[in-house]
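Just below is one structure, and these are the notes that go with it.
With one protein chain removed, the remaining protein chains of the complex are shown where they sit.
Moving on to chain A:
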Amino acid sequence: MTVSNGSVYDDDDIDYTDIEEKYRVRFEEGFDNILVIDGVPVVDESRVEKLRTKIAKEFTRKGKSVALKPEDITIPWNNATGKSNGYVFAEFRSAEAANNALNEMNGHPFDVRHTFSINLFTDIEKFVDLDETYVEPEREEYEPKEHLRAWLTDPQGRDQYVTYRGDEVAVRWHGKPSQSEVAYEDHQNLRTELYVSWSPMGTYIATLHPQGIRLWGGPSFQLQARFFHPLVRLIDFSPCENYLVTWSNNDIAVAEGMPQGPRFFSAEDEGNNIAVWDIKTGNLLRTFAAVPEEGKKQMGWPALKWSADDKFVGRVTAGQQISVYELPSMGLQGKRSLKIEGVVDFEWCPHGDKEQEDPAGKGVKKVAENMLAYWTPEVANQPARVTLINFPGRSILRQKNLFNVSEAGFHCKLYWQNQGDFLCVRVDRHTKTKKSIFCNLEIFRVREKDYPVEVVELKDTVTDFSWEPKGERFAIVSSSDPNLGNPGPGITIKTDVSFYQLDHGKNDFKLLRTLAGRTTNTIRWSPRGRNVVLATVGSTSKSELEFWDLDFNLDELSGRREGQAQKEDWAAGIQQLGISDHYGVTDVEWDPSGRYLATAASAWTHTLENGYAIWDFRGQEVERHLLDRFKQFLWRPRPPSLLSKEQKRLVRKNLKEFSRAFDEEDAAEESNVSAELIAHRKRLVDEWNAWRARCKEEVAEELGVGQEPSGRQEEEREEIEVWVEEVIEQTEEVVVD
């Protein structure tokens, strides 16, 4: 090497010891690569070689990384007995390989009576050399954790919602205008790569990242759990928030050297797509391969269906079986699947409030059996049918054959009412000409003896069906529009909306009212029932929101006459409260209290006028935000109320008392706000005026230096009046006196 002065460096003069030290190849000096395997059968001389090969084979079968050659196994010998000692030493290529083998093979059943228990050789040495004197462990400072449901204690009882815009995730409070504030926003901390999702009771918020899922919770949204599932795309919580299901399009692959343990995938999981996790421990419970359903491009999601009590999770293998797994072991319940030839889909029965309310009292006596309903198309000589079974009893409760549905294109969909009182099976079928589709609704009354079934026949195609929560009514959207099958830009499908109610006298479902000639395609019942919003979603030309009340004159009717009056005039209570419009609406969602409705126009669907709006149940706009790149709006769900029925009744009874206090609060708040706003405006005006005064001086100065402001002085106004006289017509008349 030459440098500017021309001299050549002599290598001998330089001290390289530091570099040599740094890059020196380190040899395995210790016994880090040696494992002690205990629990090995005790053998005599004749079978030593056999044992050696058997052990090596067991290891090698687990994968390349833990491969073991027979000659690397050392079997200590007890000369007194002439037999082996029941433990062996195994030497691996490296400490890393030894570690892998330890993780993989510890607890491995060698044969029926022998199970490996493996330790690092160095560990054994360490424990042998352990200092026997007791040292008191240092007590760790207790760190109080934030309460995960702290948001419920808000003094104003406000709800929260999350917005996802651009890359920004923010959690906000929804309240009166002055109380609508950001609850949490930190783009460094809480952010997501795909979307966000609340858990069903609102305890956690999940964010999706290329590495996996993160769950956040508490008032300052701290990280609660992490689930390592690379390139995860879809997630689903179990109803009681105990478990999480994740799905990724990419098969699980376990690279060498990846972290290992109960929270991570192991070699057994390779090639699968669906993973089930325990939220509290963060452990991986089981993985599944996603089986694409035949004839369907898209996989159905959720792929795993949870029973309402988190005890079971079911999975359908189309045409063959329903596999139900028990939690938390994730083992197949009863060690066998429900073999059902031709099964297409199933749904668990939701649990009603009654079952959730008193887990101590009656609950013990009759632990609510889970129920599930499934349907099968016509197979061989057996007609298409819907079956209701209990679980884990697996006995058939009710089976209903569906006739005349042999044609192709026949399809069923199962809708449970949210209390599990009713099950509606929507059966779509072609007419004989196969040109149009018509629809039957088969309604099971699940709470009554022998599960009676009612059929509602409809001439049109039903595009949406929705039960009233906690109610006996349902709404459908039906259409006979010829364009129904071929949606295109600019085509708005004409639809009818109908409401049905259970008639207790006749025990069938009776049409309450049909609203004809609409464009509605989405029904959203308030979570408390009674109110319903009919929306036109995803259309480029229509975006109407209709707010309806189904018990409009209920309040005026005195308690006793109520039933009577309703019988006399069924549809009298149906009243439109308001109608409004949110251009380009893509999502419609009620808040958990059923008082407000949020609508959003998401940039995922289109880029026109993205943003969100919040309405009250009458259709009055509360707020509206037009935000570029707005993607997602989600109300934070609430867990079920802790108040007993009696307490709720008391609240309702004393509503006037309570509302007086709230009204006072509101009045005070309002005057406060307007005073603030006026002060703010005054400040703005003062700032502006001060700046203008300063500016005018500067301008005058500048012009004074330069020249006289030409044309600045108002020239005297010259008014010119011009009289224009026009003779329009002239007639001469001779007046004869």
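Note that in this section a contact is a pair of C-beta atoms (placed from the backbone, for glycine too) under 8 Å apart; a residue touches a chain by one contact, two chains touch by 3 or more; residues count from 1.
The working rule: contacts and distances are computed from a predicted model.
*Asks:* Quick one: the chain not pictured, UniProt calls it what, "Manganese superoxide dismutase", "WD40 repeat-like protein", "Multifunctional methyltransferase subunit TRM112" or "Large ribosomal subunit protein bL19m"?
*Replies:* "WD40 repeat-like protein"
*Asks:* Of A:Phe89, A:Phe438, A:Tyr451 or A:Tyr583, which sits in contact with the chain we cannot see?
*Replies:* Going through A:Phe89, A:Phe438, A:Tyr451 or A:Tyr583 one by one, A:Tyr583 is the residue touching the chain not shown.
*Asks:* With the full complex in mind, choose from A:Ala255, A:Leu642, A:Ala693 or A:Val735 the residue touching the hidden chain.
*Replies:* A:Ala693
*Asks:* From the list A:Ser94, A:Ser541, A:Gln575 or A:Ser641, pick the residue that touches the absent chain.
*Replies:* Of the listed residues, the one touching the omitted chain is A:Ser541.
*Asks:* Among A:Glu146, A:Glu181 or A:Glu702, single out the residue that touches the unshown chain.
*Replies:* Answer from the full complex: A:Glu702 touches the omitted chain.
*Asks:* Which parts of chain A are in contact with the chain that was left out?
*Replies:* Answer for chain A: residues 540-541, 583-584, 608-609, 611, 626, 628, 678, 681-682, 684-685, 688-689, 691-693, 695-696, 698-699, 702-703, 706-707, 709-711 touch the chain left out.
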